[in-house]
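Some notes on the structure that comes next.
Omission of a single protein chain aside, the complex is shown with its protein chains in their original locations.
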Amino acid sequence: MNLRVPFATLDCASPIWTASGTFGYGREFAPYFDLARLGAIATKGISPEARAGNPVPRICETASGMINSIGLENVGAESFGRDKLPFLRQSGTNVIVNFFGETFDEYVACAASLDALDGVAALEMNVSCPNVKKGGVEFGVIPAVLTELTRACRSVTKRPLLVKLTPNTGDIVALARAAVAGGADGLSVINTVSAMAIDARRRRPRIATTYGGLSGPAIKPIALRMVHQVHTALPEVPISGIGGIASGEDVVEFLLAGATTVQIGTLSFSEPSAAARILDELSAFMEQERISDVRELIGALVVPAGC
Amino acid sequence: MNLRVPFATLDCASPIWTASGTFGYGREFAPYFDLARLGAIATKGISPEARAGNPVPRICETASGMINSIGLENVGAESFGRDKLPFLRQSGTNVIVNFFGETFDEYVACAASLDALDGVAALEMNVSCPNVKKGGVEFGVIPAVLTELTRACRSVTKRPLLVKLTPNTGDIVALARAAVAGGADGLSVINTVSAMAIDARRRRPRIATTYGGLSGPAIKPIALRMVHQVHTALPEVPISGIGGIASGEDVVEFLLAGATTVQIGTLSFSEPSAAARILDELSAFMEQERISDVRELIGALVVPAGC
Amino acid sequence: MPTEFSARVLANRALAPGLFVLELADCEPLVGCLPGQFVMVRGEWGRDPLLPRAFSLLSARHGKCELLIKALGRGSRLLERSAVGATLQLLGPLGRPFPVPRAERRDFLIAGGVGLAPLLWHAEEAVRAGAKVELFYGARQEAELVLRERIEATGCRVQFTTEDGSFGRPGRVTAALQARLDEEHPTLLTCGPNAMMRAVVEIARARNLACFVSVEGEMACGIGACLGCAVQSAPGAARAYHYACIDGPVFDALQVVLP
Partner (left out) sequence: MPTEFSARVLANRALAPGLFVLELADCEPLVGCLPGQFVMVRGEWGRDPLLPRAFSLLSARHGKCELLIKALGRGSRLLERSAVGATLQLLGPLGRPFPVPRAERRDFLIAGGVGLAPLLWHAEEAVRAGAKVELFYGARQEAELVLRERIEATGCRVQFTTEDGSFGRPGRVTAALQARLDEEHPTLLTCGPNAMMRAVVEIARARNLACFVSVEGEMACGIGACLGCAVQSAPGAARAYHYACIDGPVFDALQVVLP
């Protein structure tokens, strides 16, 4: 059975990646399964300088989901290269560095400095985090800005550049086209959905920043719709599907909708070995359904005529 | 303890309404509790002519939610007035007729014909249903169109006109402002979120129309955020909060975020008496917290400084 | 009138891998309901699964009821783990039953899988009412042919079939039915996989027999409110759709097009 898939110029051992911000710097999960089974690890979002992140409370649970506003806490590009990358580099999987900046120039500088690090397989540009007032959502929602930013980052790195789209839009396809127009080699679809929860007794938001990002199985149907819309509009562009994936069948749904790979996010919190279990379930599904090559599934959704 | 709230010119026995399309024509639920306890019933969406609705499958379950694409099946305005309204009129609660059309003129004609019916307390304009290709989402996502449509319907009815907003947008506040600019007396926030599910084995969408609308507790955090955004921008406009409400505490969250009333939707499917249980839980909460008037809660969220 | 009530798990009996019977107490609201009617069931879990699940009654007597369940997906697998003493939320009785057995009518009951539930109950009631019924009950293999002692205790004529020939007549249940129809002219009552029921309806049509089917399909509410359980009406009907929960689940085969 073949589980290998190419994604842009990456060769992935399986279509299962782990999602940025939900898999630490990889090492945290090494006790639970062999990371080499993953097609890639997307790191915590890296900014030029270290960031302390947002005040607490930063997370809260919702029905089949959670809201977070970690505030893109990270060790910064320099410490990442020195302290975190060496472990990741020898983990046997592709290292995709998720990055962001607070300004246009910071984005470009961050991309350039990460490009210089040995062992980075690709960059994933986070233009969609709804948490940070300055660095986040603004770059990701206006198509013209997104094109320009993508083009600028594209020009400073020789590695594949993925753009991670925000779902907080009325037109995901317009954002996808904008990123591709700027030279994106692939799209990550989707980041978290802007959301809120309130402590009814204390009459306060449950998240210190009032709004945070919703993730987990609750958002899967939204993510799947967006992957399908983007794939239908841009069938040649590789998509990494993200949002609430919790089982092997969920993976198959995303592949059928047009994703080439998927990313496991919040489920790694419930179950540190979730990605490995999900990969096992994917293999079992393929065996039952006599599918010898996982690539057969990509975009293989059948939409009956007239619908 | 006072549970009565005014909403525009309506006097509501409680802030608990039931949501369009999830409470049939009211009669279906009469065996389970006293409908007079509700502040209002929003009827199934009514169009000028009867509609047979979409092919099956029309519903599927998702994590803490469901997707539907009923296709706005309804008996049409005439049969509604003749066959359904008489029961509703004597139910002891406000009857809010949810309506839509396939064209601009149909909307206006529908509003006018419903306005003529005796026993209709208010109209709720559904401009947000993502299911129907012609009649639905197009009217609700372009602010200028929304203003114009609201104004036209506003001019043909003497009853309060609510506009029900779609969450499938990057800027809910712009849509809220557009509806208010057109003369909306209140806003219903939100309708279902565009979504998809796939049958992995059959490789087909689980909903005959490919995409459908996601509802239920899964979307509550998104709905709450949107209610809070709209209330913050337009504090004078009454809002009816909708999305995944399942408990008395959920109601309190929506009121604190700025809703004047709430609507119970999908939960009535899990539990026909959900609205009555939720009202009981709201009363119990108020008693515990020594809140003598439910209106105290409206917009009473405390957002700590600096957040 | 359907009622919402809490029922207590009295017994949870595994019959075969993935097949079990739940016996529930505190089911007084089901008094007087009939084979073919169903209940909506939710367990004590969070908001996932969100919707209740529909189950045809295998019996409802003296304040108790039984459900025959196949552990398939998320809801039924959680129910499979129900502990004795646990509480389930029920709504029922719902839907329209099979035609009540009558001495002057001869019913052939064609059951596949858990579709046995309403038909076994129907057979028991028929015997009690002095009516004659025959049961045709098929599965893929012997292990899946459950409740055989209880079926035999009814005293009805029974034909078991297995597709792999491990028990009873080898082959499909519809073949056994066909063979027997050369001798009789009964009313057909069927419940089981759609493919099986479509074949039964075909046979009924060809032989001009009255036929009743019990239709399963996605249901959210069970009370005619969500319009999710639409079943296409037969060509020429006044309405485009019937609703499985309030117009069915048992339909005259002439009324609807099986999905």
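Letters are used for the chains, namely A, B and C, taken in the order the chains are written, and counting of residues starts over at 1 for each.
Methods note: contacts are C-beta pairs under 8 Å (C-beta built on N, C-alpha and C of every residue); 3 or more make two chains touch, one makes a residue touch a chain.
All values derive from a computational prediction rather than experimental measurement.
S.K.: What shown chains come into contact with the chain that's not displayed?
M.R.: A, B, C
S.K.: Check the options A:D11, A:E28, A:D83 or A:D105 and report the residue that touches the missing chain.
M.R.: A:E28
S.K.: Using the document's definition of touch, tell me which of A:S14, A:N68 or A:T260 contacts the absent chain.
M.R.: A:N68
S.K.: With the missing chain put back, which residues of chain B would touch it? List them for me.
M.R.: 63-64, 217
S.K.: What is the set of chain C residues that contact the non-displayed chain in the whole complex?
M.R.: Interface with the chain not displayed, on the chain C side: 44-49, 74, 78, 81, 83-86.
S.K.: Please identify, in ascending order, the residues of chain A that touch the omitted chain?
M.R.: 22-24, 28-29, 31-32, 52-53, 56-61, 63-66, 68, 70, 73, 216-217, 246, 266, 268-273
The rule is simple: only the chains that are shown with their structure count from here on.
S.K.: Which chain lies at the heart of the structure, taking centres as C-alpha averages?
M.R.: B
S.K.: Among all chains, whose Cα centre is located farthest from the one for chain B?
M.R.: C
S.K.: Averaging over Cα atoms per chain, report the distance between chain A and chain C in Å.
M.R.: Chain A and chain C have C-alpha centres separated by 45 Å.
S.K.: For chain B, give me the residues that contact two or more of the other chains.
M.R.: Chain B, residues with two or more chain partners: 63-65, 216-217, 246.
S.K.: Give me the residues of chain C that touch two or more other chains.
M.R.: In chain C, the residues touching two or more other chains are 46-48.
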